[in-house]
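Omission of a single protein chain aside, the complex is shown with its protein chains in their original locations.
As written, the chain order gives the labels A, B and C, with residue 1 at the start of each chain.
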Amino acid sequence: FERTDKGNVIVFGGRQAIPVLDPHIRYDWSTRMIQQSVYDALLKYEGDPAELKPWLAETWETSADGKTWTFHLTKDAKFHNGDPVTAEAVRYSFERGLKLNKGVAWMLKDFLAPEGISVVDDHTVKFDLKAPYAPFLSFLPWWYIVNPAEVKAHEVDGDYGQKWLTDHAAGSGPFKLGRWEPNVLYEIEAVDNYWKGWPQGEKNRPAGVIFKIIREPAAQKAALQRGEADIVEGLTPDDYIQIKRVPGIVIQDHKGMTTFGIKFNTQKGPTADINLRKAIAYALDYDALIQVYNGAATLETSPLPDAMKGYTPVLDMPRKDLAKAKEYLAKSAYPNGGLTLPYVHVAGLEEARRIGLVLLDNLKALNINVEIKPEQWPNMVANGSKVETSPAMTSVFTTPISTDPDAVAYQYHKNSWGQYYAMMFYDNPKVSEMIDQARAATSWDDRAKLYAEIQKQIVADQPEVFGMLQNRRWAHRDYLQGFQFSPVRFTGEVDLYPMWIKAE
Amino acid sequence: MTTPMTSEAELSRPLSFRERHESQIRQWRLYAHMFRKSFSSMLGLGLVVVFLALAAFGPWLMPYPEAAGGAIDMANKLMPPGGAHWFGTDEMGADIFSRVIMGARTSLWIGLIITGIAALIGVPLGIVAGYRGGWPRAVIMRVTELFLAVPGLALALAIVAALGPGITNCVLALSLVWWPGYVRLVEAKALSVKEELFVESARSIGAKTPWILWHHILPNCLSPIIVKMSMDMGMAILSAASLGFIGLGAQPPAPEWGAMISVARTYMPDWWWYSLFPGAAIFLTVLGFNLLGDGLRDILDPRSRDR
Amino acid sequence: MTGPLLDITNYRLDIGTFDGPVHVLKGINLSVNRGDTLGIVGESGSGKTVLVRSVLGIGPKSSRVVEGGIAFDGQDITSLPEKDWRKIRGIRISMIFQDPMTYLNPLFSIGRQISDVIAAHEKAAGQGVSSKAARRARTEELLDQVGLPNPSRLFDQYPHQLSGGMRQRILIAMALAGKPDILIADEPTTALDVTVQAQVLDLINSLVEKLNLTVIMISHDIGAIATVAKRCAVMYKGEIVEQGLTSDILREPKHEYTRRLLAAVPDIDTAVERAPAEPTRTETPKPGALLEAIGLTKVYRSQSGSELTAVNAVSLSVRTGEIFGVVGESGSGKSTLARMLLRLIEPTSGDVIFDGTNITGLDGEPLRQMRRHMQFVFQNPHSALNGRHTIGDAIGEPLRIQTAMSRGDIEARTEALLDIVQLPKLFKYRYPHELSGGQKQRVCIARAIALNPRLLILDEPTSALDISVQAQVLDFLQELRAELNLTYVFISHNLAVIRQICDRTIVMKRGDIVEEGETEQIFLSPRHEYTRTLIESGRKTSRAASLQG
Partner (left out) sequence: MLTFAFRKLLTLVGTMLGIAALTFFITNVAPGDPARLVAGPNATEDMVATIRTEYGLDKSLPEQFVVYMGDLVRGDLGQSIVTTRPVMEELLRYAPATLELVFVAMALGIVVGVPMGMLSAVYKDGPLDHATRIFSISGVALPAFWFGIVLQLMFSVDLGWLPVSGRLPLVTRPPETVTGLLLVDSLLAGRLDTFWTSFRHIILPAIVLSFPCLASILRVNRAEMIEVLQSDYIVAARAHGIASFRIVALYALKNAMLPTLAMIGLRFGWMLGSTVLVETVFDWPGIGLYAVSSALSSDFKPVVGVTLMIGFFFIVANTLVDLAYAWIDPRLRNA
């Protein structure tokens, strides 16, 4: 950390830059980490398992038909420039998000029109949904509230202030922007008298945080060892083992929600044959997947991650069983193997590549050849958006955006075709129907039953090899306190708000 | 220079091979002599021969042939160099020694194809531009300058980024950016050779342009081309490895040194052997080809011949 | 001060090469007294340059003194340390070089180069370096001394802005900067034009008189030696085969080589007994002349747009069987004309008529066919042969291009041609760099006659060759003509050669024909002023002149 006259500044070493900070345009782990720090939302996820906590909204209620939601805002909240956070600011922010139709818009746009948001009074805002939408609440923590006055002041040609908000902020969060050197470092400074106070105490709170871009894992590790960075993310599994032995360094190791699947193209090519898919699923050495992470992962026992609501383990999840694999292969169109299947992964994703190697090794037993093909992410997504170009096997990591089971289940809905996580082009009308029902159901018990059935059916159809849930890991100095894990955040993403330096 | 005079009587009998090729033999002996004199040239030749041998006999030299194809052995991962694994093992437990040996083949192929394609495109264009002059020259040289104005690596990066990573695209991209160097070299050379009297002499006896290009211009451009190709072998290998390092070149499990380093760099201080050996292999190969090229230039380039 | 100034005793020098040492100097004995003017003649490669460079300690790198030594002013300088050389080089012994084009640093001004030399001398002498202005004054004085006009302007000029003659004078000025005891001149005039040659020789002569210089001058041109040197040494294959007073040697050469050398020098003032006129020879050019040029003009355009008329409306006519001479100083457009006659370059305007056909408009195949009948022999045999082809390939090339002969036939014909040009058959397998200049020129001729042409255009075929070799080639050319019934267009800047072999001659100056007619006629009664000066300068260095002097 760095000492300044205002106090200690925490240094976070990360690999990913923040090109656009605007909360309604982009989100990824690094961007959202800073958004979360400079903006507030109506609600906030906290804890493990993640829970929705009131934030700008102190209380809320929903109508019996599940279509109307009313939120009562706190009266303390102030934007950084001193303006109060009003119902109008909330309305404007949601309207902005929906109208821009970027970033977070997809979460609500099918159920909420800009006209459906209304200001009841200064501190009460009402949402009228087009249809009941059970996961509605679970998305709200990602909708940050901007200060309409400031944004409008910087509007150019009716762009809703997009250009300005790219590297400026108009929020009410615990931090405000400091130095902003794209691709180098991003500094945020703690706000004096943050309306919600500081959990670590005003005395302990840091003066700010520097998010420093360090691209090379080796350099990250070096920076941590030298104390130039207080916390880093994205080290290799082997690095964590090494660095654990260094005195003064603590490893955070938590079970995450990111699922890994080898998605088959179920519509076209050899993998349209369910027997081949099953054969592959039974040939894979699942233990090796864990070994790739040096044990810091757990196998998936359902399409849903364990930490998600409605998760039920599926009993006959395939595990390595060569006899069974050969049995299935015999039933397929390729009883003796002898075919080559591509395995596509995102270029540069080490673990995906290694899993490819495991797959290659394992499928030799079935006389199936695997061609490991790394692709740029945009190309992979482009290819995966059409049945014709989607490869036979693609490795995909998916992090659900909320703890609501719909976030994962909907990936298996036919409407998701074209999205990268739906590269298997899974088509089971019964499953799609159940997903729709579960979305609209207002009672949790009804939904839970549906999701249990959905999980079983998906595993039976084997549209993908269900892999593992990797652990979320960070390495930080022991004087860094207040680290709070929440599985709903992205890999690497940290809640900077409660952290502080315990200076000796 | 004195010329051996032979009596008429001796000349009437058929000449032996030795006698007929005395000049060539002398020439080669001179080359060999000059080459041997230079320590660095010999070092270069030695290195190149070693790597050529590795490429040729690699499959029989590898202790763990499966390692080259991406076999895994998670129990033995990241073992330091030792008796069983001379260069240690990588993060999947593959034998690095075997992979480095296989990498020689990949790398030499890459170098050969890139320089080969580049020369095949560049040399004819250069000869035409240098000899013909006029608008063909203007067009060819403009395009060449265009390519030369952007450093090859940057352009190759753009091409591979567009085509997608992988060894084929990487080779394609590098070949596409490599040929202009040959055009410029050959053009300059052809331009000066064209002014030589023997070209005019050939024209005066009625030789057609293709004849002149093939029999007079090309052979006289050959030594700088050979020298450049030798140097470029090394540079092409290095560039391909650089793309591999950025993550746009050859991709594992293909045993390519640059890609190996790209993975290995994250294991750098603690598992030093992982990146050390492929790095050293690149270094030594490129060094070998460059020293060889340098040595060849010393003996082939007429400017330094009369020493 | 009793002994000779420079004393070379039994000096033997080897140069190490790839296949062992070459004995370049084999026991040289030579001494030069103060005030002497010594000339050294000898054929190319006889070791003249190596010898005089050894005197300055700048011999070839890999050389080794086997025996003997060189003493200068009583001091042995054979293996002097670099430090001591500084007191000698340029100060007590200085040197001027063969090619003034390459011996001046192109990036520094004339004044800078000379004053640097002055400064170096002052430093070596131990006295402090004089001021810039003083050095400039001294430089200008030197420039004036060597007869260069406007020294103060020259001071700031660069070598490329000067003509060859001026550069040679500057080199002389530089050599004189240290007021040397000995001035060594290594072929100071060979690279210059005839007229300029005479001037430079005059300058050296006047300097010898004025400054009481001791001079060693090297040349393969015995005429040049005779104008400067009182004493003369003849070198042959690394040995001094003869030395003595120049006049004695010229009058009664003792060694066989010297005799050959003297015999080879063509004499400008001797009329040649020619065989009676060829049958076709008549007083006026017939319309059926073998080659005719009408109003040939060539204009070169430089990149900056300026134009240069290299050949200006030249008309001529060459009769079958004659030797037609073209003479003129360097740059007068001789080569350009010759190339246009063969259409190796396109004339800007005018026509060439060969054997009744106008070849100006020909193209493609007809032009190629035409070329069978006219052949060219180039000025410089060293670059007229492709170094990557064997001699056999070179001679066989025209046959392969122009005829459909089989490989075997071509081989046979190649050997026959080698025979005609009096070279051993074994040469087929040799490369050009293994041949001497004269041999190469023969190969070029063999190549030219391979297709049985009717006309040969010879562009200064001997100017790159030694005088003795020149004589051989000239003789051989005349024999060949008789044998093969050829017609020659013979280009030369050497008037003596022209007089020796040409039937009719044109004299060119700056692209124009200033005079034409029977060769003898021209030499006996030149009509044009230019022709007269040309003949005068030629006479100056001729043998006859030196014998009188």
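Side notes on the structure shown:
What we mean here is this: a residue touches a chain if its C-beta (ideal position, glycine included) is under 8 Å from a C-beta of that chain, and two chains touch if they have at least 3 such contacts.
Because the structure is a prediction, the values reported are computed rather than measured.
Every visible chain touched by the undisplayed chain in the complete complex is listed here: A, B, C. Annotation: of C:P151, C:G165 or C:G178, C:G178 touches the absent chain (contact as defined above). Contact with the undisplayed chain is limited, among B:L30, B:V50, B:I113 or B:L155, to B:L155. Those residues of chain A that touch the chain absent from the view are 2, 4, 9, 11, 17, 19-20, 25-28, 101-103, 105-107, 109, 162-163, 166, 179, 181-185, 210, 212-216, 218-219, 222-223, 225-226, 228, 347-348, 376-379, 381-383, 385, 398, 401, 418-421. What chain C contributes to its contact with the hidden chain is residues 56, 58, 82, 85-86, 88-91, 94-95, 97, 99, 102-109, 116-117, 120-121, 123-124, 158, 160, 171, 174-175, 177-178, 304. Residues of chain B in touch with the missing chain: 39-40, 43, 142-143, 145-147, 149-155, 157-159, 161-164, 234-235, 238, 241-242, 245-248, 258, 261, 265, 268-269, 275, 279, 282-287, 290-291, 294, 303-304.
As a convention for this text, only the chains that are shown with their structure count from here on.
A count of contacting C-beta pairs for B-C and for A-B identifies B-C as the more extensively joined pair.
One finds 87 Å separating the Cα centroids of chain A and chain C.
Distance between chain A and chain B, defined via averaged C-alpha coordinates, is recorded as 48 Å. The set of chain C residues touching two or more other chains is empty.
For chain B, the set of residues that touch two or more other chains is empty.
Contacts from chain A toward chain B in the complex involve residues 216-218, 221-222, 236, 238-239, 242, 288, 291, 347-348, 350, 353-354, 357-358, 360-361, 372-376, 379. Contact residues on chain C toward chain B in their complex (touch as defined above): 18, 339, 342, 344, 367-369, 371-372, 375-376, 378-380, 383-390, 397-398, 401-402, 424-427, 429-431, 433-436, 439, 444, 447-448, 450-451.
By the touch rule above, chain B contacts chain C in their complex via residues 1, 3, 5-6, 8, 11, 15, 19-23, 27, 30, 33-34, 196-198, 200-208, 211, 215-216, 219-220, 222.
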